[in-house]
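The complex appears here without one of its protein chains, the remainder shown in place.
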Amino acid sequence: MDTAIIIEKGIFIVVIFAITMLFAMYETLAERKIAAWFQDRIGPDRAGKGGILQPLADGLKLFSKEEFFPNTPNRFLFIAGPAISMSTALITSAVIPWGDTLHIFGRDVVLQATDIDIAMLYIFGVLSVGVYGIMIGGWASNNKFSLMGAMRASSQMISYEVAMGLAIIALVMMTGSLSLRDIAAGQHGMSWNVFYQPVGFLIFLVCSFAETNRTPFDLAECEAELIGGYHTEYSSMKMGFYLFAEYASMFISSTILAVLYFGAYNFPGMDWVTENWGANATTWIGVLVLFGKICFFIFFYMWVRWTIPRFRYDQLMKLGWKMLIPLAIANIVITALAILWSDGKLF
Amino acid sequence: MILTLFYILSAITLATAFLTIFSKNPIHSAIYLVLCFFSIAGHYLMFNAQFLAIVHVIVYSGAIMILMLFTIMLMNLNKEDEKNKTLLSRIAAAGAFGLVALVLIATFIKSHAVIARYDVSGKDYQSIKVLGQVLLNDYMVPFEFASILLLVSMIGAVLLSKKEHING
């Protein structure tokens, strides 16, 4: 195999890993700041200028805390829980197209770790495996509240994966590909999928809230009922890993939302930029645009968190099975009819 | 390199499969089974069957085993709950399984390959596009039958779980 490709991909993966970590770190600060602003407060502002060093302080605190083990039936699984959560949150980024092709050092560098034609399915696979982190951790805690949190998390994630998959099917029918690169390239300029699939987008949005265990669907760590849910017994950096994994998966799911429905790295007027400033400029601006969209979705996650109260468990299940799945199926049928009609095969 | 990978994967598959049977704790059993499924997905990947591998992960590890773990955790099985089976039933079970294995091995030895020679068509049958076309063009009827079978079982599950209303 070409050594240069390995080096190129290696560097790219490390960079993406670093960016994901950085985002996850500063999401913790952003969450606290945004929560404060929504509640007419200022938020943490003591560590560094405007609280810019707060994540470091938090990390240091978590690192120096006592490593506590409950009377667990299996120490290995107790450690494996947060590790699985963290790794599944990180490996999703492998198939995401972070930008178009870049021409540097006489090479065409594709800003994507790997372009497999089943990228969408890969994401679903990783998502479904992600449940194990919570489930195993919750079970190994040897605590009824943890187990209950794990149960809720897993049943909720399984339920919402169905609606999520159905929402994606309509999108895949439109684009005709499961590869994220093709889906991204198909939204050139301003023809973003959200304009053609508004219902699908809404369903996908709601489901990604449920998949990332964020409010209003954070029943797995519902404080009022379950103390801390699946991470009740966790302390120190293992706890930090769970929280970090949550923020990392929030970043990744924001990215997926941006790539699938909000045009990925495409922005209006990109042809003009290519003509006047060159293809590289388009790529760089495209990457910035993508990160702008990601930041918006992260903000949206937090915005919703501080607006909507937590759903009750039966409401959650009702919404998933009785509202979203029928809506998604109707969306598929309508999309199919629309595609046939636009091809002139209907009537 | 591929061969080494194969040996490692096979070792994991066999080891976790045996551990699934031999571990006393049902949760550990289930987790070993999950690992076993993952290594089987790895085998599929070595055949370059990406679609099959990922669907295997989604369906078996991601859905079926999670539901299985779910029920095991909810039932909270302990060692005390385990019923002591009599020696006779154990021998009967072992004998029955041995006979089934014998029949299977016999049929496999006697059987002949349907396709004598594989043609190299140059077509990438692992590509999801080709796979879809083959499924929906050449094997349309069995595919639809399979989907109807799934639909029927789904309706059956809904009917079973539905509460019976006494007054209609």
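All chains are identified by letter, namely A and B, in their written order; residue positions are counted from 1 within each chain.
The rule is simple: a contact is a pair of C-beta atoms (placed from the backbone, for glycine too) under 8 Å apart; a residue touches a chain by one contact, two chains touch by 3 or more.
Methods note: contacts and distances are computed from a predicted model.
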Mind telling me which option in "Transport permease protein", "Thiosulfate oxidation carrier protein SoxY", "NADH-quinone oxidoreductase subunit I" or "Transketolase-like pyrimidine-binding domain-containing protein" is what UniProt lists for the chain we can't see?
"NADH-quinone oxidoreductase subunit I"
Any idea which chains on screen the missing one touches?
A
Touch with the missing chain holds, among A:Leu22, A:Ile308 or A:Val333, for A:Ile308
Which is it among A:Asp40, A:Asp314 or A:Asp343 that touches the chain not included here?
A:Asp40
Residues of chain A in contact with the chain not shown
34, 36-42, 202, 303-304, 306-308, 323
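To be clear about the criterion, only the chains that are shown with their structure count from here on.
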Using the touch definition up top, name the residues of chain B that touch chain A in the complex.
25, 27-28, 31, 34, 50-51, 54-55, 57-58, 61-63, 66-67, 69-70, 73-74, 127-129
Which residues of chain A touch chain B in their complex?
73-74, 77, 116-118, 121-122, 124-125, 127-129, 131-132, 135-136, 139, 147, 150-151, 154-155, 158, 161, 178
